[in-house]
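After the structure tokens below, expect a handful of questions from me.
Yeah, one chain of the complex is gone here, protein chain that is, but the others are all in their spots.
Then we have chain A:
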Amino acid sequence: MATPYTPTVHGTGVRATIQRFGGHLAGMIMPNIGAFIAWGLITALFIPTGWVPNTTLAALVGPVIKVLLPVLIGYTGGRMVHGQRGAVVGAVATMGVVVGADVPMFLGGMIMGPLAAYVLKHVDRFTEERTRAGFEMLVDNFTAGIVGALAAIAGVLAIGPVVERCTQVAESGVEWLVNHHLLPIASVIIEPGKVLFLNNAINHGVLGPLGVAETVQHGKSILFMLESNPGPGLGLLIAYLLFGPRALRPSTPAAIVIHFLGGIHEIYFPYVLMRPRLILAVIAGGASGILTFLVTGAGLVATPSPGSIFAYMAVTPKGGWFGVIAGIVVATAVSFAVASALLGFGRGAGDDSGEPAAEAAEAAEAADAADGTAADGTTPETTAVEINTTVPAAKEA
């Protein structure tokens, strides 16, 4: 598979499996982020401590978080498993865990939606071959109705209480970490996870739902900022701009704009994968950012998605800007300092031909400059091979 054109495809089975599972979790949340942001904005504006307190409009806050958002998640989860029919039974089943629960049932929606859809998928497979011509609509409507009703009943009586207990345990676990100032250690897991493309799974699959639950109780949550802080990536990119391999420097300003203003963090992952030890810089940046958020009592009202500085400002609660901005600035500064040191402050940036990353980068630039006409030369081959050698190292870091 390793041709001059395409580098060998990497990714062990385990890594791809974790990514895929995380992708499913995030896939239930991410299409609905607009609804989360709408809820965050309504909350920030109209609750008693908000910008323009208004009891009539604040009545939206409870039902949207308790009913609408979990049902949307269950709907989306059902659709992923079994299309439109799966979406419908997923939404109905999620209502079963929503009613009577005191916490927002995001975890419940993430379980009930796909589960009910999966059951219907098998029921459909069973009835499809056995239904007489002309009875399809009758059978389809009633199988979906019966599966949905049964799943909702099971949700109320059995699954709801269990999920509620699990949610409470997870929340008290997070609370314990916050109270003991241990949250910065989370960066040791989050930052490597991010560059292995688990960023959405971590932020939207795990931290986001917990953060919303915390927001319901405290009006804001620090959990939204653990993964999405643009500071560590910004510091890393600035270090690359000043001290990175010379060939890479010209493309870095565009990457900084896309990362920090556009909020697409994926743009900096390759810069870490090229020099795996730079993971230490983003871990240090992330941890110091979280510590700053903790000390200043910072929090956001909704997931800043994408993780752009603009999204951050939009979901910062009234009067909360100091801590939020301080955390981003500290994370940027620490990440920049560590990354600069790890890059040797630019010493030998132009001639460290022994380093595969620099070579790959130069090759990339060369191919770029040649506008792809370098097909006869050795440059593209070098690129493919050298890029390959850098990637496996990332896993060990």
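Just so it is clear, a contact is a pair of C-beta atoms (placed from the backbone, for glycine too) under 8 Å apart; a residue touches a chain by one contact, two chains touch by 3 or more; residues count from 1.
As a working rule, contacts and distances are computed from a predicted model.
The UniProt record for the undisplayed chain lists the protein name "PTS EIIB type-2 domain-containing protein", from the options "General L-amino acid transport system substrate-binding protein", "PTS EIIB type-2 domain-containing protein", "Sugar ABC transporter permease" or "Tryptophan synthase beta chain". Touch with the chain that is not drawn comes from one residue among A:Ala255, A:Ile279 or A:Val301, which is A:Ala255. Within the whole complex, the absent chain has one touching residue among A:Gly78, A:Gly160 or A:Pro306, and that is A:Pro306. What chain A contributes to its contact with the hidden chain is residues 1, 3, 5-7, 9-13, 15-16, 19-20, 23-24, 26-27, 30, 196-197, 199-201, 204, 251, 254-255, 258, 262-267, 269-271, 273, 306, 360, 363-365, 367-368, 371-373, 375, 379-380, 383-384, 387, 391.
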